[in-house]
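Heads up, one of the protein chains got dropped from this complex, but the rest are sitting where they should.
Going in written order, the chains are labelled A and B, and every chain counts its residues from 1.
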Amino acid sequence: MTLDETSPMPLALLAEQVLNGLQFGVMLFLMAAGLTLIFGVMGLINLAHGSLYMIGAFAAASVAGATGSFLLALVAAMTAAAVAGALVELVVIRRLYARDHLDQVLATFALILIFSEGTRWVFGSFPLYLDIPDMLSGPVTLPGGIEYPRYRLALIGIGLTVALGLGLLITRTRLGIRIRAGENDREMIAALGVDISRLYTIVFALGAALAGLAGALVGAIQSVQVGMGEPVLILAFVVIVIGGIGSIKGALVGAILVGLTDTLGGIFLPSLFRLFLDPSSAANAGASLASMAIYILMAAVLIWRPTGLFGARG
Amino acid sequence: MRWGLVNAVMLIGLVAFPFWALAADEPFMITLATRAVILALAAVGLNIALGWGGLVSLGHAAFFGIGGYAMGILASHAQGYTPLMEWPFLIEGTKSMPVIWLVAVLASALAALGIGMLSLRTTGVYFIMITLAFGQMLYYFAISWTAYGGEDGVSIYVRNGFPGLNTLVPVEFYGLCLGVLLGVLALNAAVIHSPFGLALNAARQSPDRVRTVGLDPRRLQLAAFVLSGAITGLAGALFADLNRFVSPSMLSWQMSGEIMIFVILGGTARLFGPVVGAVVFVALEHSLGGLSEYWHVFLGALLLLIVLFARGGLIGLVAGRGGGS
Partner (left out) sequence: MTVLAAHGLVKSFGALRASDGVSLDLRAGEIHAVIGPNGAGKSTLIAQLCGSLIPDSGTVEAFGADVTALSVPARARLGLARTFQISALAMEDTVLANALLGALGARGSAWRFFRPVMRDKALRETAEDALERVGLADAATTRTADLSHGQRRQLEVAIALTMAPKAFVMDEPMAGLGAEGSKTLTAFLDGLRAEAPILLVEHDMDAVFALADRISVLVAGRIIATGTTAEIRANTDVRRAYLGEDA
């Protein structure tokens, strides 16, 4: 990262992009944390996690539209996603734990089709909009005179708070102990008298609530529409591959790495190419490469550590 | 025995279909059947990796799209009389299907080699996520690739040509696609009964055993992945030619999911499974799609029922479980 004096990029812009990357990263973390927990505890790959993100966003947009309260919208998003998650777990997912990954992929892919088209049926194809609450709108001036949107800064704060809370939940509470035990040895915790199927439903609902929260929070800076969940889901997979399956810490580190790589790549690669290409080809080549940057990061991690940065070996 | 019957019925049906469509004066049906045959070919490709190799690739749209873009790029340069590149040597576009197919097969095989080498460093759920991610990478690359239309893709005016055929006549193009499909199925049948097929089959079931007799299961699986990607790439070139259009949507994760659905709907590791799956899918799309705009809900429900309750796929329901040999 060498920015010399003649560079057209002032430091403030760099700081802003780093914050954007961080904001993107923590939102990815909310998705990836649920996925990695569900995989770690139940051994399940859940493609429908993106649908729960979408459900959260739609619930938030509807409730905010009806009540005008952003806080209520967030509560609604988490509740709707958690309820949808618990229902799906009870009706479909629990039949899949003993199945191979292929069956899990197909069944959860089928769930995406049902959720996406079902949502389109109910809400139509036009996107909904969720407004940023007044309290959080407008810019805030950071130390060093950098202006940054208050809402995005709040997202970073919420994301990091959730990460901390999740960390405490896993390490300090009874539920957390059971979750960790479930990751290590399913028979053992069943033998200890823990109701394993209830634990699974709770973990699934928890993951779903996090996805729903992310959907609602991001929904306020993008539009709320059918199909919004899957691109985020796939990025969350990249995060998990980088961080290592089952590791919350890995999910956080991976998510922030991916967020920063994506945001900074989009800025720096075109400038980098400008050093040896004419401006329009530089913009094109830079944009193309930037769109692939996080996948190249993933490939590099795969070559270096096939089970991810914090993944168990073998 | 019943497997043979199912295969024979499919074969006769595919050959006889255009005669019925012509007799019934339903020319649109031929285009629909061509679509089914091409999608079947894409799924036949995936079936080699998924069914015999045990590799759950959720990124096969990458190869489908690469095949499509091979067509779009070569044909658009040919119709615009602009060379692909002039330096260090001159490469011109082409409107000849055999050349396009060759390029599509080579390009998608090369991509499959790269993606396979990286993805096969892992197994299981990692493999699924990684193939999905690489598929998405190419999708975003195509979107940002403004030289070839970016998000809008590339259109060509006239379908490409094949020596001795008029590909603009729907039934001739159908025949050509069916010929390719049957040729690839014959190749597929030969490969699964070959020494390679035997070893690949064992590598899926017991990689430790394969290693113990001195063979490398990963290299077998990589070869299967490359073959699989090449076939799906060929299907992509045909699909783009059918629509005279290629866009990033051919590379989307939904496309990967659909190709996988064809395989599962029909039954994995069955020669004609993907063909049954693609034909049923296109038929459903046509009939349910006519009934409701939201037919994917019903497709999803059907798929869910099949996964939860009929694990051999449709072909398994008709022909009974097991005994495929």
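Here, contacts are C-beta pairs under 8 Å (C-beta built on N, C-alpha and C of every residue); 3 or more make two chains touch, one makes a residue touch a chain.
Keep in mind it's a predicted model, so treat the numbers as computed, not measured.
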item: Chains still shown that are in contact with the chain withheld from the display; value: B
item: Identified contact with the non-displayed chain, of B:G4, B:P195 or B:G290; value: B:P195
item: Residue of B:A21, B:A43, B:V210 or B:A230 touching the missing chain in the full complex; value: B:V210
item: Touching residues (missing chain, whole complex) on chain B; value: 190-191, 193-202, 205-206, 208-216, 220, 223, 325
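As a convention for this text, only the chains that are shown with their structure count from here on.
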item: Chain A residues within the chain B interface of the complex; value: 39, 45, 92, 95, 101-103, 105-107, 109-114, 116-118, 120-121, 230-231, 234, 237-238, 240-241, 245, 284, 287-288, 290-292, 295, 298-299, 302-303, 306-307
item: Interface residues, chain B side, partner chain A - complex; value: 50, 56, 58, 118-119, 121-122, 124-126, 128-130, 132-134, 136-137, 140-141, 143-147, 253, 257, 260-261, 264, 268, 294-297, 299-301, 303-304, 307-308, 311
